[in-house]
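See structure below.
Only one protein chain is missing from this complex, and each of the others stays in its spot.
Our next item is subunit A:
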Amino acid sequence: MQRFLNDPDDIVDETVAGFVRAHSDLVRLDPENARVVVSQFAPKEGRVGIVTGGGSGHEPAFIGYTGKNMVDAVAVGELFSSPTAKSFQDAIKAADGGAGVAVLYGNYAGDNMNVKMAAKKAKKDGIEVATVVANDDVCSAPADEREKRRGVAGEILMWKIGGAKAATGASLEEVIAAAQKAIDNCRSVGVGLGPCTLPAVGHPNFQIEPGKMEVGIGHHGEPGTRVEDLKTANEVADDMTEIVLDDHNLPEGTEVAVLISGLGATPINELYVLYDRVAAQIEARGLKVYKALVGNYFTSLEMVGASLTIMALDDELKPLLDAETACPGF
């Protein structure tokens, strides 16, 4: 694939530079750390700060969800690689308004270690820190090992709920409880049709043979649960819905939010083709779609494929999901 590239080693810095320049009404660079993006609305005195972070290459995640009533500060890592503990620590500092900071991030080995070290150091500086670790990716581990599952696009809904809760002036404990509930109510699955390449590595980091698809693929090309012949969009949508809802086990009548994200190189129109069928399947199971998001919300460089996230809603989550938000990613 041909790319818009200068020096591959500079791609993350250049991405962040362009991002803060383009969205200067919503975000700014931390003056202390060029790998921390901060909301123009943060920190807010007396309000719980929301922090996340992760590897680059998932744009608009993670930086795109920085903004008003969303994430206050984001630690930026190399492509597909966790940010440093220092960057998480600086993000916590930037988001701190004196009421504590909620770090809402995905379950990956590097992020777990770096957040752990950062939280320890932030606590020494007198900042109260609590975490929620997203684990919505159904195919990354069996249901009885849910703590091993990775975080994927459900993280966006977790940030939305956490950010909206913090905006109500809720305590750190209440924000954490809402964000935890949000991710507990999310299930996701990814289907990969083509691999992606880290520019500095120069070749695809996994293979998908022509005519095949990887069902249950992770956000960095981690293998799924099965490789099978590529089927029609409707059949793929049926499979994705079934994987997510079978794991979810929602009572009839439950209202849900549906998020379909492209993985980078899949045209948006194909995402709508998937959505049409997914929504029909959801309704056929007696559930009701309350809100739908379709687009490139959480990508994996130029991977071909899509992810489906379904979040069960209740009377607490619905108004938080609807709360006013301003960030580049929505």
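We take it that a contact is a pair of C-beta atoms (placed from the backbone, for glycine too) under 8 Å apart; a residue touches a chain by one contact, two chains touch by 3 or more; residues count from 1.
The rule we apply is simple: contacts and distances are computed from a predicted model.
Chosen from "ABC transporter permease", "Periplasmic binding protein/LacI transcriptional regulator", "Fumarate reductase subunit C" or "Dihydroxyacetone kinase, C-terminal domain", the protein name that UniProt gives for the omitted chain reads "Dihydroxyacetone kinase, C-terminal domain". Remark: the omitted chain is touched by one listed residue; of A:1, A:17 or A:201 this is A:201. Screening A:79, A:237 or A:279 against the full complex identifies A:79 as the residue touching the chain left out. Contact with the chain that does not appear here is found for just one residue of A:23, A:220 or A:248, A:220.
Subunit A residues in contact with the hidden partner, per the touch definition given at the top, are 9, 55, 77-87, 108-110, 112-114, 116-117, 140, 148, 150, 198, 200-201, 203, 205, 218, 220-223.
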